[in-house]
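Note that one protein chain is taken out, while the other chains of the complex remain in position.
Up next is chain A:
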Amino acid sequence: MTAHVLLIEDEPNIAEAIRFILMRDGLKVSTHSSGADAIEAVRSTQPDLLILDLMLPGMSGFDILSALRADPQTEDLPVLMLTAKGQVRDRAAAERAGVDAFMSKPFSNTEMLASVRALVPR
């Protein structure tokens, strides 16, 4: 069974890059660009991994994450958080909010693949 990754990222070019890298590696990738209805997107897609950008229009990555963790259906969903701010305190806050992995932009493609592989159940 191919693992399903949902990518929530508002920068279309970044989304395209990640999608390309993951699909080439044999993963199924859906993308979503808005924060406001991100939670519905997670519920309807039921991904195996969520890649979540921190700064999203409508709702921040932190809020989406805490909403997911509060829901029994999604509380165990592995989440990889991306941020362009890259400050230490963001990483700490993300860990407190319960991310499984955290990555600063820009990232190297191999690093991205490695993190995803580590999180996706095979």
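Everything that follows uses one rule, which is that contacts are C-beta pairs under 8 Å (C-beta built on N, C-alpha and C of every residue); 3 or more make two chains touch, one makes a residue touch a chain; residues count from 1.
Just so we're on the same page, contacts and distances are computed from a predicted model.
> One chain of this complex is missing from the view, so tell me which of "Cytochrome C", "Sugar ABC transporter ATP-binding protein", "succinate dehydrogenase" or "histidine kinase" is its UniProt name.
From the listed options "Cytochrome C", "Sugar ABC transporter ATP-binding protein", "succinate dehydrogenase" or "histidine kinase", the omitted chain resolves to "histidine kinase".
> Looking at A:4, A:28, A:91 or A:105, which makes contact with the chain not pictured?
Candidates A:4, A:28, A:91 or A:105; residue touching the omitted chain: A:105.
> Per the definition of touch given earlier, which of A:3, A:18, A:42 or A:101 contacts the omitted chain?
Looking across A:3, A:18, A:42 or A:101, the contact with the absent chain belongs to A:18.
> Since one chain has been left out of the picture, which residues of chain A touch it in the full complex?
Output for chain A: 10-11, 13-14, 16-18, 20-21, 55, 57, 84-87, 104-109, 112.
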